[in-house]
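The structure appears below as structure tokens.
What you see is the complex with one protein chain gone and the rest in place.
This part shows chain A:
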Amino acid sequence: MGFEFNNETFRNDFTFRNSPRAIARFPFPFDRDDYMYSVNMEPHVPGRPGSVFEHAFDVDEHYLAEMRDRALVLKDDPLRCQSLPHMELAGWDLLELIMESKARDYPHWFELHKTGNRWTWINRPMEIEQTFTFLDPSTLPYGPMEYITRQTQGDFTLQDQRDENLWIEAGMVTTQADWSLDFDIGMSFHEWHAPVPLAHEKGVFDRALKFLLKLQHGAPVRRFNWTMTVDPLLDTSPENYPKWGPTKSQITLDNIGKRQHLRVELQTLWRLPRSNAIAFPIRCYLIKFEEIVTQPKWARRLHRVVRDLHPDLAAYKGFLRNRETMVKWLSQYDDGAPTSPGWWPED
């Protein structure tokens, strides 16, 4: 693939960084100079070679470091991974989806060999070789969802579908933008989205639910979400808020380029075939402000989006107190020139 996995951390000394290659392929979420909520879903079909859309599940230079960080989070707080008893079949569906996708898309790193229900999974980057019986949880060291999501970047939730609603009833959540699986588990679609401002009034969630209830197997969809994070911390959880919340007060014009990160979630939605549940991978990408401004189009646009964002959204996304500093710092990279439509940096 032409790159090596970074040896980096997402805590303490925060050595995380993006290579020039990773910056160029960063999923910049703004396709225009302003932002407001919308359902903004599109088919999750393979995209430009080299982009984060090229494959069903993107594996990038942060893979091993992210998996090490996930293991540390789980060691401190096992409740970050939960699955209600009736969701086990959905967990197997997810395991199969990820193993088949990765073995197809990255054959030099991953292999899956099947003899009936006897499967062998090889994950070379993580030095794992596991033979197990599909649908028999006693043959894996963890439940099927936990097993595969300890080897896959991004958070995952599994939604059961019943009574014309979706219910969040399993998940692996260690790289979340300030929400808690332990708090949300068992909630319906509107319940777990209740804290989001403005979108309810616009009917966004009614339309999104209606759309998702009809989501078909074989036709996954994707959308973006984004927020801001101080320091490259994957685990911005409510459980740990005392550890990271106060860092917002440390942002200055001198350190903002290095410490302020745009946090982008590439969210995909998949109908699972055996369980009829919906899998919701939430893949988090971080980028430093000083890395963003190496792309002139993104620098101009981010300045305009942050400057003009509805204050309720800036508050919900947790950066209202630093907005002025952000705008001031970003303004030096915005010469007022028009930006081209779409999010690709070079277009």
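Keep this in mind: contacts are C-beta pairs under 8 Å (C-beta built on N, C-alpha and C of every residue); 3 or more make two chains touch, one makes a residue touch a chain; residues count from 1.
The definition used in the following text is that contacts and distances are computed from a predicted model.
*Asks:* Looking only at the UniProt record of the hidden chain, which name from "Molybdate transport system ATP-binding protein", "ABC transporter permease", "SCP2 domain-containing protein" or "PDR/VanB family oxidoreductase" is the right one?
*Replies:* UniProt protein name of the non-displayed chain: "PDR/VanB family oxidoreductase".
*Asks:* Which residue from A:Ser180, A:Asn276 or A:Ser331 sits in contact with the chain not drawn here?
*Replies:* Considering the complete complex, A:Asn276 is the one touching the chain left out.
*Asks:* Looking at the full complex, which residue from A:Asp163, A:Glu201, A:Asp254 or A:Glu346 touches the chain that isn't shown here?
*Replies:* Once the missing chain is taken into account, the touching residue is A:Asp163.
*Asks:* Given that one chain is not shown, which residue among A:Ala24, A:Leu215 or A:Leu320 touches it?
*Replies:* Touches the omitted chain: A:Leu215.
*Asks:* Which residue numbers on chain A touch the omitted chain?
*Replies:* Contacting residues on chain A, toward the hidden partner: 43, 86-87, 89, 93, 135, 160-163, 210, 214-219, 273-276.
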